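Shown here: the complex without one of its protein chains, the others still in place.
So that you can tell them apart, the chains are marked A and B in the order they are listed, and the count of residues begins at 1 in each.
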Amino acid sequence: MDREPLTRDRFWKLYHDLERGRITRRRFLEVTGIGAAAAVIAACQGGASPTPGATATATPGPTGTPAAEWTPPEGVDLGETLNLTSWFNYHDQATLDRFKELTGVTVNLVTFGSNEEMLANLQAGGTGWDVLVPTNYTFPTYVELALLEPLDMSKLPNFDLARQENRFLEPAYQPPGSTTLYGINKDWGTTGYVINTDVVTGEMTTWKDFWDRTRDTYSGKVTIHDYQLTSIGNALKYYGYSFNSVDPAELKKAEELLLDVKRHLFGITSDYQPPMKSGDAVMAMAWTGDAVQLNRTIPSIQYVIGREGGEIWSDFYAVVASAPHREAAYAFVDYMAVPAVAAKDALYHGYPLVDSAATELLPDDFKNNPIIYPAEELLTPLEFGAAVTLTDENRAELWARVKSA
Amino acid sequence: MVQGPAAVAAPGRGRGRAVTALLLTPTSLWYLLLLLVPLAILIVFSFGERSPVGGYHPGLTLENYLRLPTRQAAFVNTLVLAVASTALCALLGYPLAYYLATRAGSRRTLLLILIALPFLTSFLIRTYAWFTILGANGIPAILGALGVSPRPVLLNTHFAILIGIVYNYLPLMVFPLYVSLERLDKRLLEASKDLGAGRWATFRQVTLPLSAPGLISGALLVFIPMMGEYIIPNMLGGGKVFFVGNALVDLFLQSRNWPFGSAAAIGLIMVVLITVSIYLFLTSRGRVQREVSQL
Partner (left out) sequence: MARSTALAPAPERRAAATAAAGARPPTDRATRVVGAVFRGHSALIYLFLYVPIALVILFSFNAGDFAGELRGLSLRWYGEAFGDRFVMKALQTSLIVAFASATLATAFGTIAALALQRVPPALRAVYDGLTYIAIVIPGIVIGIASLVFFVNAFDWFNPLVGSLWPGSLGEAPVLNLGIPTVIGAHVLFTMAIVIVLVRARLAGMDRTLVEASYDLFATPWRTFIQVTLPQLAPAMLAGYLLSFVFSFDEYVIASFVKGQDTTLPILVFSQIHRPPVTPKINAIGTVILTISLSALFIVQLIYRRQTRQARALAEAAAAAEA
């Protein structure tokens, strides 16, 4: 057994190795201690007899074969396939493979680049999707269009409301304030910006810093999202307005700022990792996960959450109303609600979890990473995106004007 | 289009007609269900209203068409870049096609296959390669090492889009040009030379007019798909250059304003049809005029 102490750097190196396939998942779990924790949790939950793990090719470690952390519901025909619609690099293949081992259901993953595209496809219909991973602000629209079904909690025995942090779960209650739940949390994150501190000097703490320095020192080396919600929202923060403002006068100011900034931008793109890595860009509007990945590759890349505020968001697992494989959909959502399963999956995607029992299982290096779990005082001024922010016609047209300018 | 020779007098007219109808059935079905009906739906949508949560709400309004000028920049960008890249493809492709048709000798077949070969890799991966080449670690780094300062920014510019377009569409220009140049009767060139015409005069007065059909079809093959292009500007333009294609994607998939999106799509079809018709009209009239002037 490996005796080297698990430092933060070592953890990330191991994680990195794991991701690149240089070490096996079991070896990773063994060294970081997550495997043991998972096994303990599974044992406490009275897991069934051990079955060969997803890493059956690996040599057995001292932690033994991972126990079946979850058992499929009895007497339910789950079928053979399940269509999961989500984001790229957001699910560990091993998690999906394990689900297949346990149930015989093959998870067919379809990925999209934006919530709007998912919504547009689902609204158009005929998708055949079963489980969807929507972001908080889409729920009112999905529910109004009857595209998601209210969750049948009796089919989700592993989900425990007491373990959830309400601010992240809240958007899935529809209508707001009711007790009808349309989704359970997958993870959460923030929208800030990354800076390459090799080039970007001086204190950068606010959105004002971001927009001002884009227009002078770092002109031509900055990217913003190709996404009206975040780009307009964070431009509004420059003036101290709400991230979600749909007030015409406030939007006018944001538009002026964006039009002025546009000629100083390197790009309007949600694909900012390559330019940040190559040096084409030194500053970029960014989401948690990208910041984690960039920082891991180039440690001088730091993540900033604007002190004025900005966006905090949470992603969910939801069941599509027209799901052709409804039982399998519930089984999968319940499977992901198991803390050990969610924690293992988080080591792959790198986003913070909502379920406190799952968070417990995460290694300290994960929990203490300030990019993943920012200081509470930075989180306080953040706002959840509102449904109207997504669907507002004026914001959409404003964004079209900015892009075509 | 192509006029076939007169029908063969097959025995049994009545049965022949039934067979003809049967042979046309799949095509008719496709044209009806996947071309005419979808276009009709787009037209209906374009007169409708956006429902508050996005999508389509029935209505009868011209507002979507009246709002088209708000996307004027996208239409202008698209037309300008489409014309520019078509011209650039012609300028680069003509000498190559000429070389292949007249001077390549025994290597001609191989060289022709090599023009088509890039089409056999993925379009997206090919274009992504340019993303790397034009990025900071690509050509700018090489230029920087050679002492060029400041290093130029190539990615996310009009130049990058133009490169991407020419790269992907050049073969479409070269092939028809090659076909028309290859058919060119060499005796005409010799006759021109014998009559004392210089190289340039021969080219201008013999070669160019005779290869005009190839140039015309090449230009159409490049221009038409260019008008709906949105992947190349998306990948190499960094979202800063807005095309009609990008406007359509945004309207349908981001703001989900289907009625306005439908109106913009109809607008795009109109622009393409009108441009192409004018172009065909002008080029065919030009040819008629030339032919008349020779009499």
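The definition used in the following text is that a contact is a pair of C-beta atoms (placed from the backbone, for glycine too) under 8 Å apart; a residue touches a chain by one contact, two chains touch by 3 or more.
Just so it is clear, the structure is predicted and the values come from calculations on it, not from any experiment.
Novice: I'm checking contacts with the chain that's been left out. Which of A:124, A:161 or A:405 qualifies?
Specialist: Of all options in A:124, A:161 or A:405, contact with the hidden chain holds for A:124.
Novice: Among B:79, B:96, B:160 or B:222, single out the residue that touches the unshown chain.
Specialist: B:96
Novice: Given the full complex, what residues of chain A touch the hidden partner chain?
Specialist: Here the touching residues of chain A are 20-21, 83, 85, 87-89, 93, 108-113, 124-129, 270-271, 273-274, 277-278, 290, 293, 297, 324.
Novice: Go through chain B and note every residue touching the omitted chain.
Specialist: These residues of chain B touch the chain that is not shown: 1-5, 7-8, 10-11, 16, 19-21, 23-24, 26-27, 30-31, 33-39, 41-42, 45, 92, 95-96, 98-100, 103, 111, 114-115, 117-126, 128-130, 132-133, 135, 137, 167, 170, 175-176, 179-180, 183-185, 188, 191-193, 195-202, 205-206, 209-210, 212-214, 216-217, 220-221, 224-225, 227-228, 230-231, 235, 245, 248-249, 252, 258, 261-262, 265, 268-269, 272-273, 276, 284, 287, 290-291, 294.
FYI, only the chains that are shown with their structure count from here on.
Novice: Go ahead and note the Å separation of the Cα centroids belonging to chain A and chain B.
Specialist: 40
Novice: Could you pull out which chain B residues touch chain A in their complex?
Specialist: Interface residues on the chain B side: 50, 52-55, 70-71, 73-74, 77, 131, 135-137, 153, 155-156, 238-240, 242, 246-247, 250-257.
Novice: Which of the residues in chain A come into contact with chain B in the complex?
Specialist: Residues 114, 116-117, 119-120, 123, 141, 144-145, 220, 223, 226, 228, 262, 265-269, 274-275, 278-280, 391, 393, 396-397, 399-401, 403-405.
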